[in-house]
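Every protein chain except one is present and positioned as in the full complex.
Chain lettering (A and B) follows the sequence in which the chains are written, and residue indices restart at 1 in each chain.
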Amino acid sequence: MGWFFILSLVCSCQSSDPVDFSTQIKPILNNKCITCHGGVKKSGGFSLLFEEEAFAVTKSGKPAIIPGDASGSEFIKRLHEEDPELRMPYEKPKLSDEEIDLLTRWIEEGASWGEHWAYSLPEKVAVPAITEEAGFSPKFPTGFTKTPIDHFILARLEPEGLSPNAEAGKTSLARRAALDIAGLPPKRSLVDRFHAGQLTYEGLLDSLLAQASYGEKWASWWLDMARYADSKGYEKDKGRDIWEYRDWVIRALNDDMPYDQFTIEQLAGDLLPEPSLDQLIATAFHRNTMNNDEGGTDDEEFRVATVIDRTNTTFEVWQSTTIGCVQCHGHPYDPFRQKEYFELMAFFNNSRDEDTPNESPVLKFYSPEQQKKVEKVVTWAQKQGSDSLAKAYKNFMWYTEPVYKSHFFEDFVNGAYDDHASVVLWDKGSCKMPHMYTQGAGHVYLNFRSHYDGTRIRIRKGSLDGPILAEFTINKSKGNVTQKFPFQKMEGKADLVIESFNPKAKPKAGILNLYWVAFLEDLPGQGEPGYNGVTKNLMEVLNTQTASVPVMAENPDYMKRTTQVFDRGSWLTKTDTVQPGTPQSLNAWNPEWPKNRLGLSQWIVDKKNPLTARTLVNRVWHQIFGQGLVATVEDIGSQSDSPSHPALLDWLALRFMNEHQWSLKSLIREILLSGTYRQSSESSPELYRIDPKNELYARGPRQRLGAEQIRDQALAVSGLLSKKMYGPGVMPPQPEGVWQTVYNGDRWQESKGEDRYRRGVYTYLKRTSPYPSFLTFDAGSREVCMIRRTVTNTPLQALVTLNDPVYLEAAYHLAKNSFKEDDLDESISQSYEMAIYAPIDPETLGTLKALYHESLEEFGKNPDAIAELLSFAEHPQPELAALTIVANAIMNLDEFLTKT
Amino acid sequence: MKSSIEKLIREKQVREAEVKTRRHFIKSCAQGMGGLALSSIFMGCDPLRKPAPQNTMAFSERDLNPLSTLAPPYGPKVKSVIYLHMAGAPSQLEMFDYKPQLHKYHGQDCPQSLLEGKKFAFIKGTPKLMGPQAEFKQEGESGNWVSNFLPHFKKVVDEVAFLKAVHTDQFNHGPAQLFMHTGSPRLGRPSIGAWATYGLGSVNQNLPGFVVLTSGGNAPDAGKSVWGSGFLPSVYQGVQCRSQGDPVLYIEDPKGMSRDLKGRTIEAINAINKKEYTKYADPEILARINQYEMAYRMQIAVPEVMNINNEPEHIKQMYGVAPGKESFANNCLLARKLVEDGVRFVQLFDWGWDTHGNVRSGSIDLGLRNKCREIDRPMTALILDLKQRGLLDDTLIIWGGEFGRTPMQENRGNKKMAYKGRDHHGDAFTMWMAGGGIKKGASHGKTDDIGFSGIEGRVSVHDVHATVLHLLGFDHEQFTYEFQGRHFRLTDVEGEIIHEILA
Partner (left out) sequence: MDILLQLIGRLHPLIVHLPIGFILLGILLQFYDRKQGEFKRVVSLIYLWGALSATLACITGYLLYSGEGFSFDSVKWHLWSGMATAVFAFLMFDNLREKTLLKALNKIPVLWMSLLFLLLISFTGHLGGNLTHGSEYLVEPLPNSVKSRLGFPVFEKKPIVLNAENWRDTPFYEGVIAPILNNKCVSCHGPKQAKGGLSLHTKEAILKGGENGAVIVTDTPDKSELYARLILPEEDEEHMPPKDKTPMEKAEIELIASWIAQGNPFEGTLGDFGLDRELFLSFFPKKVVLDHPDLEIPKAEKDSITAIEAHNIHVDVLSGDTHFLSVSCINKPNFADADFEILRPISQQIAVLDLGGTQITDAVLDKLAALPNLTVLKLDNTDITGATIAKLTALEHLRDLNLTYTPFQEKYVSLFPEFPNLNKVYLYRTNTTAQGLVPLAEGRITLDYGQYELPPIPSDSIVY
């Protein structure tokens, strides 16, 4: 009875206070109206996406919403209509009376258009005070609150009448923290010191954070978003050398590079003044996009696809926003306009890469002596010329840009584009090289291949009968070579025509494969001592093959692309031209920032950006607790779930930027220090029913380990794991015939020695055919940015950990290491504790012992089986075989596969 | 509460208890009853006692078994789908789309009007038209055209419905295959098989719900993404069953580990996991218990169903199988066995249809004819075999490539090619469907005189998807999955059911 009273009281209060737009109205609009009256469709010329649109005049000639006059607003009238052709929502069930009432009241109250919480960040967040714990609950574990985080958590637990769990046992807590920080179970010594109290919890965290394995663990997380892979993707899916980037990420994480710098270097390292090699490598972040070498594909189409992917990925990774939709139309839900999408795209549309098979620009890694030659040329250019000239030569030697690639050449006579980055010319062949800018250079650089001697090449200006600018002979070459030829100086841009003659050649035989043509402002000081040496160095360097990594490089002004809006997202139909710019609904643009990727990255890490810090904090939280404070970790916006602890999200975000100075390690440390994290993860069906997702955090985190972690852990507990870091992707054993790709010679070359036991992050990832067992455990194929791995639970996973030889081998070593002659109990409980980091209980021991005896009996009956099972062991014995079976079982226990 | 969990687990155990699927009852008895023994963990359970209804738990059937079945919203016409994809794009002009006029124009320049604003993969300049390289006859009562490249298939022409004017806007293999199987030319969307498995689950608890079989020596150009689960949980992605090596990766027990021992191992694991559950009350643990059970049963069921050797001779001959090898014929027979055993979606990829004319095997008059021979008998046998077992009415068979081929002869690099070839062409190509809910002998859509583009009954890839979902009992506009704050559909924002080919 009393309840009813209170209830009704509550209701009446609610109804009396004004309707809140973002919490009460926006949801209705988004769920019921926006599909037809939003960014995609604007039926009847009415859209509810932006304030001005909502109150604007519709097709009917009058606005649909008249603030203050609900009955006069068509918007409301249509909700009451009974003619299905007029009643809204169209062809959908009528809105509930409550909804209609809310909307009506909202309009009556003046239809104020609130801003969504996601698009503004508070200045400061107060930590909630908590009622003294004693009086809070009898069974309340004292000493739960360790950090301010716990205050926010309690503030929500209290009203729910829930109390947090007690702190988890020391060893399992150590295991949990180690898995979260380093992705590996903790070292024995560490656990023992922690257990013995010689090491504080803080101390434990610090030593874990200091391990190099920290960078490897969190790299897997970042590389999913960076869509890092060792192959190019698409049909051919040829290999790609970009592991230098993966190593850069690991190092950056281990050095705890501040997140703002981490961001800027990856998005725009090349645009920093005097970028270091590392800063250039960092830009490979956006060279992880796929590259299509399939025959017959239009390079421009896939270059555009790449630019689009960069735009989308940047926003998915840093802003928790699926901007992709906006490509075709205004965002269905979030306040972004189609034009704004292309303004963002404009930032990325000016890089040199053009989907060519060689992935140019690629940064060349020179040996020290080669580097000396490079320096020689650069210093000469600097002394004789200018800094800018020096930079031009440096870039040209570092990543061979800017060059005019032959896929843009036209008007072929006796020749054609061969579809593999080169133009093929026959005898009396010619083609046009449209609007080339020669920089008034006296030389032209050609990159080509030729199987014939004595091919005459002529370059004319304008047309086939235009003035001749260059004429020279090309001879047989060993593979691709870069050569320079004298060229008549000319000003400005012009179409050039290149002709080829070789009467000796058979008709229609390719006498020249031309890959690119380039011009460089001449090196001054011709004739002076040393000049020849320098030019010799230059040509040598340009023709040396080195290891390399794809990087970003910006177009020089004379190559700048204009960005146009695509009509309905189709790259073939372009409309208005746009300039680089950021969405209105987010933080303002600072005029001091350059209008390029560098400026964009500064805008992203600007402390006024409402999404960057929140996104990062939310995702780190998700890594640790298995769900984000905003459950939809990939989306923070008007369609996302609202945060379970809004204040905590903002508090952490602000703290991350201000107190922690963007330090990832400090953030992780802070979260792991909280009492919330330290709780035991035990639970009861009742608690589960109240809070299935553990959004209230009345218990500690508990999730199945990630794909790499499961393998790493198995190798670690069995002592097989290699400590080797960095380097090219490795190929641990995988079943025959998994790799099957069209037109591609690449093979899975099984790694030897310790490379078979490297951490998962180093496993070679071929996009069209990733390492099978990782795929089974929900790792992605890294073709596009992946924010979160959906955790599944399938029989195929069981098959991996039960039958994959790697796990059997691990089981054997675990068994061997803990094998005690004539002490079965000890042997088994030892392997159990080595794996699970908890003492074995009698019942479990009983079950495992039974299994041991059954196995032993079995092997007794069939001794040959022992050698088969332990093929990799020196001298297999029945006891070890039986223990291996037991260990195999242990390594399949839920407790082993799960972080508890 | 506690006891109701006991009940729940027990009941799941009993349900999962039986190892055997219908086809190898006797066999599996011989091989130690690991699974059955499991239920002995819970002594004295009386199966006939009513267990607590599930809804008293805070989690659903799907939490325990993501493949558990769901009822389709509307009356389904079929229960399973067999999709025969000819990777590389077969030439409709040599198989089903008879264009006598094209003979006339053979060797003439292609009219500029057709080339304007068109993009081709390899054709450069002005190509020449090429007449049909096969002879055509009208077959069956329906009188639909079939070429002499398919002498067997013409016998079942009255069972199938043709789509003569399918079109796609993709003209490169990778993107086009992705589009055909995920509804989007870009990566990241679930494949049609994943949608079906997610929406309906799978009846057979011992086999994957979505099986992929490849032949022709190569995986499809677009890689595993064409049977991927995109943003759906990865449990719904296609499971590739291979003809060589383990049919499913790691399905074989390690050497030296007997079935019996494996059974006991899993018993031990699940016994300990069950205790674990009472401590953490996390349904994931129950699910894991389930999955280990299923893994054990799959280890018997998969090799069993993948083994075609003990099929009777006359059936082997009918399909023209080559045991031990990877062949389209084997895969067709496997497809029948799989749907017979309740697999929801069987996806066949046969690679090697890319007939540009650059090599002999890729020529319209020779290579194509060989590929046709390879599929002619098997796919005909598949239809007849399903029919005589009463399975055809419950099954939908789809046949097609990712696009069609040009009426023009390819002139790559402005040269005459070594062999007769046709370039990629998405404006008009032929697909066919057969089985439940399909109008037998129908033919929908018409192309112009030279087969360049559809002039009647043009249907898009989205339309095909909408139709398949309709036959499975879904409204393609209602069947969505929410991801990144948006409701995604297989058919994106398009797609219309092709009623003309529905019974």
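Just so we're on the same page, a residue touches a chain if its C-beta (ideal position, glycine included) is under 8 Å from a C-beta of that chain, and two chains touch if they have at least 3 such contacts.
Keep in mind that what you see is a predicted model, and the values were worked out from it rather than measured.
Of the residues A:V19, A:C36, A:L363 or A:A381, which one touches the chain left out of the display?
Of the candidates A:V19, A:C36, A:L363 or A:A381, A:C36 is in touch with the missing chain.
Decide which residue listed in B:R62, B:K118, B:R186 or B:R373 touches the omitted chain of the complex.
B:R373
Taking the full complex into account, find the residue in A:E52, A:E85 or A:E491 that is in contact with the omitted chain.
Hidden-chain contact among the options goes to A:E85.
Over the whole complex, note the residues of chain B touching the chain we left out.
With respect to the unshown chain, the touching residues of chain B are 11, 14-18, 20-23, 25, 47-48, 50-51, 53-55, 69, 71-76, 151-152, 155, 203-206, 314, 317-318, 320, 341-342, 365-367, 369-370, 373, 377, 380-381, 384-385, 387-390, 393, 473, 503.
In the full complex, which bits of chain A touch the chain not displayed? Write them out.
Chain A touches the chain not shown through residues 36, 41, 43-44, 82-86, 90-91.
The rule is short, and it goes like this: only the chains that are shown with their structure count from here on.
Within the complex, which stretch of chain B touches chain A?
1-2, 5, 57-59, 66, 119-122, 124, 171-174, 186-188, 208, 214, 218-219, 221-225, 228, 231-235, 239, 242, 244-246, 248-258, 260-262, 264-269, 271-273, 275-276, 279-285, 287-288, 291-292, 294-295, 298-299, 351, 413-415, 424, 484-486, 493
Help me check something: in the complex, which residues belonging to chain A touch chain B?
40, 233-235, 237, 290, 292, 294-298, 305, 322, 325, 332-334, 412, 415-419, 424, 508, 632, 634-635, 637-640, 681-689, 692, 702, 704, 735-738, 740-742, 767-769, 772-773, 775-776, 778, 781, 783-784, 790, 792-800, 802-805, 808, 843-844, 847-848, 850-851, 854-855, 858, 862, 864-871, 881, 885, 888-889, 892-895, 897-898, 900
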